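Left out: one protein chain. Kept in place: all the others.
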Amino acid sequence: MTDTALPLVKAPAAPGRERWLAVALAAPALLILLALFALPLAKLLAASVAGPDGPTLAEYAKLLGTPYYLGVIWNSVRLALLTTGIALVIGYPAAFALARARGAVRSALLACLFLPLAASVIVKAFAWTILLRSDGLVNETLLALGLIDAPIRMIFTETALIVGSVNIFLPFMILPIYTVVAQLDPRLMEAAATLGAAPAEAFVRVVVPLTVPGVVAGVALVFSLAVSAYVVPTLLIGERYPTLSTTIAKAYLLARQPTFGAAAGVVLLVIAVATVALSTRLARLGGAR
Amino acid sequence: MTRPLAILFAWTMALGAALFLLAPLMVIAAASFSPTPVFDLPVGGASLRWYARIGQMDGFWPALSLSLQIAALSTALALALGTLAAIAIAQGRLPGAEAIGTFLVSPLMMPGLVLGIALLQYFRAMGFSAAWSALLLAHLVVTLPYVARTMIAGLSRFDFTLVEAARTLGCTYPGAILKVMVPALAPSFLTAGLFAFLASFDNYPVSIFLTDVRTKTLPIKMLQYIEEAPDPTLAALSTLILGATVILLVASDRLVGLHRMAGTGQ
Partner (left out) sequence: MSQEPIDAASHLVVRQASKRYGATTVLDRVDLAIRRGELVTLLGPSGCGKTTLLRLIAGLALPDAGTVAIAGRDVTRVPPHRRNVGVVFQNYALFPHLSVAGNVAFGLTVRRRPKADIARAVDKALALVHLDHLAARPISALSGGQQQRVALARALAVEPDVLLFDEALSALDRKLREEMQGEMRRILRDINATAIFVTHDQDEALTMSDRVAVMNGGRIEQLAEPRLIYQRPASLFTLNFVGLSTRISGTVVACDGGIVQVDTKVGRLAATGRFLAGSQVVVATRPEHLRPAAGATGNAVSGRVRAVVFQGSRSLVEVGAGGETLLAELPGQEAALLAPDAEIRLAWPVSETFAFPAPEMAA
């Protein structure tokens, strides 16, 4: 029994003709991704070690050896960690409420999830710059409520960055968890109850482990999106918080340092892929499935 | 925590999240009616003048048309190729089906920016410099994994014995596919198409490396506009796009139900 990310229908050994038909069906998609995804990635890897006289790791040394660039990497990871953590705390209970909702309430809540997903990231980030201005809605509300005496500076601070980032990536946390929760068989909670588990314990022992796949999917997705976010830091905090993404963009679009940019790209890719691999691994160790 | 308290907590979070998610959209919609150029909320009086100015935005029409073309074409191609591949994978007759499935969805993990620079270097090395075609190919890499993931998930939940059952009940093979498989997979198909289209239409980090002076997609144009001379025209444009999205979502809800789309979306 191997663990599979995708539950597949296992058919008995197919006769040759059907196997070839299957290969023919899958071939176009496969070839396109080989040519336009796998190969370019390999080239990028090669470009990141290209030097005037043979392969060199100089750019990696620069990235991983200079305090400034280590700070840049940490900025990206920190943004992703905070975003993922906050989104999980909000998204996990919200997904349960969503799964309990029925009819019009459910449709309305789902629309609240889908609509922002369908709206441009640029527009949403821009909206936060309006909301968080010193004369923006948030400051005015806080002033009116008497919580603050003078407008506080929010835009171009880390607060603005995190608020915007959580706002933009939250649906990617809620949706996978919701999917898993909605498919939970309610009879499992009942079975746990008849076996003597109080509701809280049944929740911890049965529901939580069964939602782990959704949580892992959400965490991996939000983390890898946030760690490589470009528009959000550009609009909400700018130069004061350089991230790997903004560094890569600068290396290519302004500074014309493709080798350095490629190396930074590989580092970013490794972080994103490692998170997904690691969380999947942790989920399996945790006994999910 | 007692059960009612836990439920109350969950509902609070859900409603809070809903408000939080809607906040920027409402702000944009409100600002689009602003009477002044500084994004005031239209308290004094609403104005439609920013809507009138959308068309006069510098380079707006070509950008919109380019984005629509690229999104529609890449989505259509991805739906065709991705669905075929998903069928091959889900039926289990493909050698190494599991590995192939993982490979097809793996670009989803890929930071957009990294894909952008990888393609930029790749195309340059090949001496390929047609921006339109480069954008289309790049966006195919963006949309294909969405379709593959959604369709593989949808198909793997599909019980192929249903097709056999329909055939024993008198359907021809194509008839059974049409009557049983297509309705069961329609939500997946719609979801895949919708999300692939939006992913392409809203893509910035891949496109930015593949455009030239004359070929700019809408998101690139919009960010440029925000950085250079922000005024509520952008809010008006976004509000129009939002309106179109609302119509799309309502139609999808009527057609297959949003909850089914959420279920198949992941």
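By letter and in written order, the chains are A and B; residue numbering begins at 1 in each of them.
The rule is short, and it goes like this: a residue touches a chain if its C-beta (ideal position, glycine included) is under 8 Å from a C-beta of that chain, and two chains touch if they have at least 3 such contacts.
Predicted model, so just to flag it, every value in this text is computed and none were measured.
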item	value
Visible chains in contact with the missing one	A
Candidates A:Val89, A:Leu188, A:Ala255 or A:Ala274 - the one touching the absent chain	A:Leu188
Contact with the hidden chain (one of A:Ala182, A:Ala197 or A:Val273)	A:Ala197
For chain A, the residues touching the chain missing from this view	1, 185, 187-188, 190-199, 201-202, 205-206, 209-210, 212, 287-289
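Note that in this section only the chains that are shown with their structure count from here on.
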item	value
Intercentroid distance (Cα basis), chain B paired with chain A, Å	16
Chain A-facing residues of chain B, complex	1, 3, 6-7, 9-18, 20-25, 27-28, 31, 39, 41, 81-82, 84-85, 87-95, 97-98, 100-104, 106-107, 109-115, 117-122, 125, 137-138, 140-141, 144, 148, 152-153, 156-157, 160, 194-195, 198, 202, 204-205, 208-209, 219, 222-223, 226, 230, 234, 238, 241-242, 245-246, 248-249, 253, 258-259, 261-263, 265-266
Complex contact set, residues of chain A against chain B	4-11, 14, 18-19, 21-23, 25-26, 28-30, 32-33, 36-41, 43-44, 47, 90-91, 93-94, 96-98, 100-101, 106-124, 126-128, 130-131, 137, 167, 170-171, 174-176, 178-179, 182-183, 199-200, 203, 214, 217, 220, 224, 227-228, 230-231, 234-235, 245, 248-249, 252-253, 258, 261-262, 265-266, 268-269, 272-273, 276
